[in-house]
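Here the complex is missing a single protein chain, while all its other protein chains stay put.
Labels A, B and C are assigned to the chains in the order they are written; within every chain, residues are numbered from 1.
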Amino acid sequence: MRRLIGIMKKNYTVDFPDIFKNLKRGPQIITLKDMALISAYTGISSGQKIVDAGSGSGFLAIYLGNLVKPDGKVISYEIRKDFAEIAKQNVKKAGLEKVVRIKNKDVSKGIEEKNVDVITLDLPEPWKVVKNAKKSLKKGGWIVSYVPNIEQVKKMVEECEKQRIKHVHTIESFIREIIVRKKGTRPENTGIIHTGYISFFRRN
Amino acid sequence: MRRLIGIMKKNYTVDFPDIFKNLKRGPQIITLKDMALISAYTGISSGQKIVDAGSGSGFLAIYLGNLVKPDGKVISYEIRKDFAEIAKQNVKKAGLEKVVRIKNKDVSKGIEEKNVDVITLDLPEPWKVVKNAKKSLKKGGWIVSYVPNIEQVKKMVEECEKQRIKHVHTIESFIREIIVRKKGTRPENTGIIHTGYISFFRRN
Amino acid sequence: MRRLIGIMKKNYTVDFPDIFKNLKRGPQIITLKDMALISAYTGISSGQKIVDAGSGSGFLAIYLGNLVKPDGKVISYEIRKDFAEIAKQNVKKAGLEKVVRIKNKDVSKGIEEKNVDVITLDLPEPWKVVKNAKKSLKKGGWIVSYVPNIEQVKKMVEECEKQRIKHVHTIESFIREIIVRKKGTRPENTGIIHTGYISFFRRN
Partner (left out) sequence: MRRLIGIMKKNYTVDFPDIFKNLKRGPQIITLKDMALISAYTGISSGQKIVDAGSGSGFLAIYLGNLVKPDGKVISYEIRKDFAEIAKQNVKKAGLEKVVRIKNKDVSKGIEEKNVDVITLDLPEPWKVVKNAKKSLKKGGWIVSYVPNIEQVKKMVEECEKQRIKHVHTIESFIREIIVRKKGTRPENTGIIHTGYISFFRRN
């Protein structure tokens, strides 16, 4: 950890991928490719206010924290105390304590923040949060859900339509690493073929 | 354009995806999914100094400009005057004139910037830039190449290894939109199945 | 057509792909990759008795007819008279009149054949046929459904489990053509990204 904070102080910002690799992995974490798509398709950048739930190990919160710094905020809700603890430690390791706040609270009970740019939901039942999420969201703001099963996508789309939040699109993505060697170039043989469906919704 | 600058002034940062959609499309542009992966895998964020070549319509430069703002810089080289002109107009439309600078110069003739965090190369022959790119790069900094053909990947990997810049990995990605409708849920039937290979290299 | 029948008589069996290309395309047809997987995963070969529904333009029936010939049979049900007519003409063009029989009947009203090896269902509501299909099927025989939407897969799996026909697996497949040229090798840029889900069921 000391090494990592050292890195941050020296402003070796190019080392964020290294910092990321060294975070503690507790509950199942979202992949970098999916975090990349979530932030790119909503245009997350410096200065924004993001609400995230659930924190899990805090990876998505930290990834987004790195994008909204120095003046933005990520507030991440986590219902389980043990996960919230891991997430907090990871935020510290990443040197993002001033940007990312982990709240050990049940997000479905209410979102305290207002005027939020983007709300990211990596939860088994994201539809339970939609009604409250809408109230916290800035006009034009986004809700993004990330779920493994197609039934979850459908329920989320239904609830958002009911709450008059527009379903912009739902995507899934694949990545293949290409092995480049003297003896031959080819994609790697085995790997991840499904992580989750990312759905984008938007408040008018 | 007026509308867009208006949007920027009002600080509707959630509207970056809208701004993006309204930029002028000249030469073939890089897809959002690929820009997402380039920035996420190198950890590009607020405050960094990025060199980009060639600008094309300026999409990647603008995408990265939105990430490094308010204090970072993107310097984007474009050899063709007509493309540089389109890129400049797009930078203005996006309200990023203070962050993104388009240079109408041949990047293979030299890179003037020093202490650069990431150099992105969307060029037919990125290997011609490696030697100069290395000198401009911060220790730990990244070179990213984006090319359609596998032969280009191989040449780039060879040149970087010759210049002792580590080949971290090369990836390709796919995205499918999922159609969610009452009458049935399924991926869209046709779409893009290949854009380009993204290769990541790193200076020790 | 004369040319094609000529081809068949001369026993130019290597020309089946050519014959196939020259068939009349009426209603939406199943892709070759999906026909390939259907036959390979059920082991369809010379001498088998296959029931198929609906015929559409007869492509799957003809593809399977070419595999079960000379002694096997494909009986293909088609409810629409106009489609049945196109299918019959295509069977003739392919020179498979002795192997493939198109029946202008509603398969959901009953399947007359017994001791069938494989039943292939390219229908919007394949679950309506399961009960009858089971009775016609040889012990160890297969039912294969081919549908575009995930909800159809679920309904079919439910009905088969209710009828005690084992769900072996459901697959989807993608194919990319690789462009090999002096100036560079790469996958084609756009193409088909979703055709249908193929589900395999088996009678004990």
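Definition applied: a contact is a pair of C-beta atoms (placed from the backbone, for glycine too) under 8 Å apart; a residue touches a chain by one contact, two chains touch by 3 or more.
Since this is a predicted model, take the numbers as computed values, not measurements.
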- Note on the structure: Not-displayed chain touches, in the whole complex, chains A, C
- Given C:29, C:79 or C:157, the correct residue touching the omitted chain is C:157
- Message: From the list A:150, A:171 or A:198, pick the residue that touches the absent chain.
- Response: A:150
- Since one chain has been left out of the picture, which residues of subunit C touch it in the full complex? 11-17, 19-20, 32-33, 35-37, 39-43, 45-48, 63, 66-70, 117-118, 138, 140-142, 150, 153-154, 157, 167, 169-178, 180, 185, 187, 197
- Using the touch rule from the top, list residues of subunit A that touch the missing partner. 148-152, 174, 176, 183-195
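Just so we're on the same page, only the chains that are shown with their structure count from here on.
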- Item | Touching both subunit A and subunit B (chains) | none
- Message: Suppose each chain is reduced to the average of its Cα coordinates; what separation in Å results between subunit A and subunit B?
- Response: 22
- Message: Can you list every residue of subunit C that touches 2 or more other chains, as numbers and ranges?
- Response: 150
